[in-house]
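The complex appears here without one of its protein chains, the remainder shown in place.
Right after this comes subunit A.
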């Protein structure tokens, strides 16, 4: 084609742009062009043809990345032109320049309306094309009636575009065309194939938003697909001798939606799917074309989405194999994707292709590698998690952009949390993730890690825990040597050093404090890290003081503290003050307030504050108003509230929803607020352990048979381990204590896992020998040994995987009936392809399993009610002898009005801010919602733990220690109450009321 009809100007411009050697040169040309156009385009009486050229030049300007908004209005004007080419160019430029919310759109609606009525069908179709791009929600009504009329236009070209316009309206605002659903069905029967195929686009969207409503169209789709596949459409619709491939693909997509989880509907598709598959197979000797492979791939997608017959599944598997074996990377890519789909239904299938998968994983091709990692992510289980996560981490190392990193990091975290073979490994993996992805990792992950360290393995193996901690300390101290660490990792490091830095005895307090000061100093702008650092220093000092050693702050630490004392952040200031106060306290008090290794401690809070009895009595005697319980004050009318009010003062597991608003802060700021910075300290120090512990209480209450739920809390979810890969008979180690989840493994155990427990080594050496994989090995003897090992660890490596894994995995098992897992077993025991693709799909979405504990921890209202119901009766039975004291203790609380809030202490902190604020006292301003609670707590707790109330505090702690054991087991409120009452009597009025005591004393 020549370039007839274009002016020399235009030709020169195009030539200049085409010959530009560099981006800068192109830039210069375009800028000059903008100046030129600005002048020329505004001249009066520009001839239409010239104007069209200017508009195209504007398009160039925008295409090359510069603003051409000065000319938009001329493009809009151009749409009024009578000349078709000019009009179309005008519409084209407008659609390229404007988005649908641009101010100029309103000017164009009128033109569109006019053009839709035109006699020239090309004008109408040009207008419809513009409608698809320019009409927004509020202008839909302006053109909708005309567009609907055009569905009956004699020209198929117009009808097709009208359908697409309606499709666009549906995308923009489904309600605008909701009355037209039957129209879409009718159009499907249009005699013109291109109109029909346009209707498919619209129907695909409709079906995916509401599958049920369109089930009855299944037969129509099937028959259309059949006709297309049988080559009934005109030859013009072929592409490389494949009949209307895009129509076929669209219908296959729709069928996948319709048939998902619906056996009956699926059955109607079997024959047509077979037909399509058959027709796409390449004839003898000729290579398959891309397009027929594209259809084959789409068939696999459909087959794996619907409830397919074994025959279809077999064919899908066969095609997948062919893709994987191909040398063409595109086919390999499609094969990996298809494999991911097929193994969801038939996990056994993967084994045959392990080498192909590994080849893809090790390929230079980044796209292929990523796709393979996606696949591995889907088939991760506890036996291969280390290898897969290793690969992911080394892949992450090569990444630079945040988007990919975030994605990979979140996947690694998810896999590590679900399948971690040991805590050690988990910590190491997390460190790597933090190091590589830094602040792209959500804060929750860091808090889970801290919690894990605080809790240890969840077993009563102190030694292992301390080993874990000291190894964490060592690794972090080493890490601090590196130059640039992300904030979130530093937070973890500070916390760990504060808690456990000196615990092992290998590092002196000064050492650790010095390191912490360095950290804070190196990050002057990061207040969160600073907060963590100062709190950690406080803890270490406290431990030292408690151990009876003299603490002499290093000069740099002193100056750091002084800095913070004058900080603009009140949070940092508070922390610094706390440290200051601590330094002035004696060992006795400090020991009481901050225990060494306090993060694992369990704290009981006696909400009755019996040690203040005396004060209350005297206040009452002086005419103070008696305490009225909060709930009585609010006079909630429901029956429940009366239970609540009677039992609230007892120590209930009060993670109930509060229906009333929090009190105004003025109510509970009496005397206490003025006196004590140190009050905050006991608060954060004690609340921290509270969170996991009370969560555990909660869980224990939910499931009374289990007491220790360590792994539960640390979120190392091993019960989600599923068999996704490998055949059921593969050798494996059954953990002896397994329950339902590990049934599979037990089944398999017969086949001779030899009980080796060093998993890595045994894995790599023993498995390939035993495996089905040997068959493959014979076929390709030249496969390098390294690859074989990798294959074994990825695919077959299920032997020798017991140690920590099995033991820990067994723990949570009884808690959870494991809906996913029990389903999972069915496909693995029955050799035939599983008839339940839906279940498999759900299992694959690993997120569910991970989020389960949160849901679990969320409170159970009925349990709650039980507790409440228990409350009154026990109160009645136990409190009779102690009645006078009890009532007055309640009265006293009027001074502290917000006592029930203390109960928030025991709220299971399933969420991260709780944890954050606990570990941190409360991080500055991050959690405005949590702040008030923390404040209230401080006030309430102050008397209990402050040095002033030393004696009373002692008394309280003794009482709580006596109650703590039964309390933890769950609904033993009675016990604790009884003991509370007893202690109270002993402490305050050792007369009369307690015969048992007197027996002890006198008899």
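The rule is short, and it goes like this: a residue touches a chain if its C-beta (ideal position, glycine included) is under 8 Å from a C-beta of that chain, and two chains touch if they have at least 3 such contacts; residues count from 1.
The criterion applied here is as follows: contacts and distances are computed from a predicted model.
Remark: of the listed names "Nicalin", "BHLH domain-containing protein", "2-(3-amino-3-carboxypropyl)histidine synthase" or "AP complex mu/sigma subunit domain-containing protein", the one matching the undisplayed chain in UniProt is "AP complex mu/sigma subunit domain-containing protein". The chain not shown here is touched by just one of A:88, A:353 or A:405, and that residue is A:88. When you scan A:59, A:144 or A:228 for touch with the missing chain, the hit is A:59.
The residue touching the chain not shown here, chosen from A:11, A:42 or A:189, is A:11. Where subunit A meets the omitted chain, the residues involved are 1, 3, 5-6, 11, 14, 17-18, 20, 23, 26, 56, 59-60, 62-67, 83-85, 88-89, 92, 96, 99-100, 106, 122, 125, 129, 132, 137-138, 157, 160-161, 164, 167-168, 171, 173-175, 193-194, 197-198, 201, 204-205, 208-209, 236-237, 239-240, 244-246, 249, 290-291, 293-295, 297-298, 301, 329-330, 332-334, 364-368, 370, 403-404, 442, 444, 655, 657, 851, 854-855, 857-859, 908, 910-913.
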